[in-house]
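I have placed the structure first, in the form of structure tokens, so that the comments after it can refer back to it.
Not every chain of the complex is shown here; the ones you see sit where they belong.
Per-chain numbering from 1; labels A, B and C assigned in written order.
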């Protein structure tokens, strides 16, 4: 389970409540059949007894202990009785987070990413019933991050414990989590299957948080049925859509489309799906982002621009440049409708 | 053979094992005379004793609160009366009268038998003069009386510094921070002071007598009785006189003392 | 050299530190972490033994120890005898006089431990005791050593309270500082100087050891 949300939305607070470091004013927490907290019944299990692994956002290492000792502290003496065995086990964990040979260093002699990995090792070494990770890979390089993610995926497969991952990296969330919760100002905006939440955000805010940049006004022209696509009016255009959800004819709504639902028509030859919702416009912006290039297309002057990515080599081959006329197809499958007004106010994290 | 150091600390353990030492509380001004007294006691087979020196006021208060002293050698009579209010006293007597001495590092101008306080005060110029605290220290009270009798009190008062006791007053003069001090004659006669300070005795007539009283506390051991008896004996009186105390003509017991073994 | 007084002083300083440091850890930690109503009052109360002149403090202790009053009677019952003029008595006096030195530095060092480190220990499964023992104590170590050093140094130099409560009985309640004072009163300046020098050198050596222990126990400050 991944937890995402803007900075200051309460993610860390949720983890702290789950770990038993703060007492929520109401609600209940139960994990693996154990009741950990119930405000009504005044039940509160101490953090020690909850058996959670928590990677603190600021790591919270023990300044006076070496990495090995730090990890060994979290190993349950009931499982590994002798101290030397615990230290050896700690070395094993350090190796798994790619910190072999750093066991004798204290935090002050470690780099930021090294400290973070010690914190991850400590959380894992506890063999927790619930693993809480507060941006656990934010300070490590790609290579190490991949390795840690593999570790984590393995662990998930072997241990079968709930894992709550706070991350700002959507790809990370999609790669590691089967369920996704979006938090905003302390409220759950949406929760569900990761892919579904990503494809079908329930509100404008959720869509923005999931990185959607193509969010446009429309009016439902025809609701979709199981065998018949629906239609929506977008400015002067009419778009075909697969699903119209609970919307009814004439409803005002927003439509969104992910990057990969926008397919550019190649100059030289027809592309797949070109029948669907062709839209023409002028390239108004080109932002190379490494292997991909971000393209903004102005459909008409008053309408907001469509944004999508294509592979940089494809952009080159099609000699895309600012001012060029292009046509794109909006895949009906990818278009999703959301209410045009959010129940919560506009995005901002003012207090 | 009671070889005891000047402080009486060295109640030496070899024989203190078979004979429990008598605990004696003694006023600080008795320090100089104590070695001689202890030696004489040893020769007379009295003791052993263990001495705790202190300000009489402190000692009296401690004894009143039950301190395990058997003999209290005070610097005045008031402290003994205070003790008597709290604990029963078996016997008490004045064993010596303190004498005052004027000491000064700067010399005295003329060598005199007894002090001409007016001249001495004048000789200190604007230097400080130390006396015991006239509020409570017996020698301080006497010093104030003497200065008043000599009609120099008002002249010297602004230049006075008050010490906790005569020893400290002497120290002020000894270190050179005070031009002169009024201390006890017994202190003035110690080798340490004699070596560095000139001194002159102040006439006893100038102040009320500093009657130093000894008390034997109720329930004292035989050994303690013997110590008491020795202190009020003529033998002790000679030692006191030598050390610079005036001796009460016949040591006059305020209460009948039990027959002593000496 | 007054061997008896030296032993009494060392014994007194050692015992005082040995008893007060654990107390300081308890009280300092409580003051650092707990939030309660009269906290400011308690913090000030801790300083009280410092405010009263030692002789005055000693006087009141003496009065308290007197068999005549209820406190004294209670003490008599507990200790099987009066505390005044006994080693136990000056020990208690010294304990009371040194409370501020034990509590204050330890309190400050517990206050400096970030909450999240403590929480990390809990989450790692350490119970209160283990957290104290393996995390908090090592981190508070500099403060604890400071407290021990202050308490020991101050006990060695303590004078007024002990003079008042102890009655200067050689071999029992006469400490080194009182012995030095006695020498000075008897104008035995050289002897007093010698004892002072020995006291100083011995104390400095002891403190140096304590401070070195502190340095090794002390964690280096984090490098950014």
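Note that in this section contacts are C-beta pairs under 8 Å (C-beta built on N, C-alpha and C of every residue); 3 or more make two chains touch, one makes a residue touch a chain.
From a predicted model like this one, the values you see are computed outputs, not experimental measurements.
Just one of each chain type is placed here, yet the complete complex contains A x2, B x1, C x2.
Just so it is clear, only the chains that are shown with their structure count from here on.
Viewed as a network of touching protein chains, the structure reduces to a simple linear path.
Averaging the CA coordinates per chain and comparing them to the mean over all protein CA atoms picks out C as nearest. Our note on geometry: chain B versus chain C, Cα centroid distance of 36 Å, whole angstroms.
Annotation: 92 Å between the Cα-based centres of chain A and chain B.
Averaging C-alpha coordinates per chain places the centre of chain A 57 Å away from that of chain C. Across the assembly, chain A contributes no residue that touches 2 or more other chains.
Shown for chain B are the residues in touch with two or more other chains, of which there are none.
Put simply, chain C touches chain A in their complex at residues 114, 116-117, 119-127, 134-135, 138-139, 219-223. Remark: chain A residues 19-21, 46-48, 51-54, 56, 58, 60-65, 73-74, 76, 106-109, 122, 126 touch chain C in the complex.
Contacts from chain C toward chain B in the complex involve residues 2, 4-5, 59, 62-63, 65-67, 82, 84-85, 163-164, 167-171, 174, 179, 182-189.
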